[in-house]
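Complex shown without one protein chain; remaining protein chains in place.
Up next, chain A:
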């Protein structure tokens, strides 16, 4: 899908920023894993939006735990299979390091299969909790709000819904070249003038906080005034 966040207003002008919003809904895949081997089997063939959901979906969906790990696979391996080495290896996976989600799927499988080779007990060990593979459907809609200037961005971000924050700050990394978020991508159209602001936004960690907290951090980064 193409990024359509920037809407050009005329020759030479930086484009307006089109504020979009999104809502995510979870769908059961009917697949369940009780062992690491079963999870590997499912991961070979499960639809790619299930990989998306288990990395990103927890940020916008109703969630049940502290986000100790940045993806559901690492959390399950740590808390239901009690295998710290694999959990740690899975936890450092950053989806933005991969060209696409299929690459990420291959890396997940590689790490899991490698660990199965290392640890005999993991080949038969049953987890204390079933891993339910879930996929998602995301509805994206245009809010009709347009932002003309970075200064206006600072005014509007605190009022954005968590769906908008998710779409522009998290989901964007899947769509935008160089895995940027939409805000930084748009600010770069003003040249180097807002380089400082872009750096401050880059320092906001997208994985471990709720969208409400991320919105507060973005607000603080934008409030610091100077470009």
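The criterion applied here is as follows: contacts are C-beta pairs under 8 Å (C-beta built on N, C-alpha and C of every residue); 3 or more make two chains touch, one makes a residue touch a chain; residues count from 1.
Please note the rule applied: contacts and distances are computed from a predicted model.
From the set "MoaD/ThiS family protein", "ABC-2 type transport system ATP-binding protein", "Yip1 domain-containing protein" or "Glycosyl transferase family 1", the protein name that UniProt assigns to the chain left out of the figure is "Glycosyl transferase family 1".
Which of A:78, A:105 or A:135 touches the hidden chain is settled by the complete complex: it is A:135.
Touch with the chain that is not drawn comes from one residue among A:18, A:70 or A:162, which is A:162. Think of the hidden chain as still there; on chain A it touches residues 1, 21, 23-28, 30, 47, 49, 52, 62-66, 129-130, 132, 134-143, 159-164, 210, 212.
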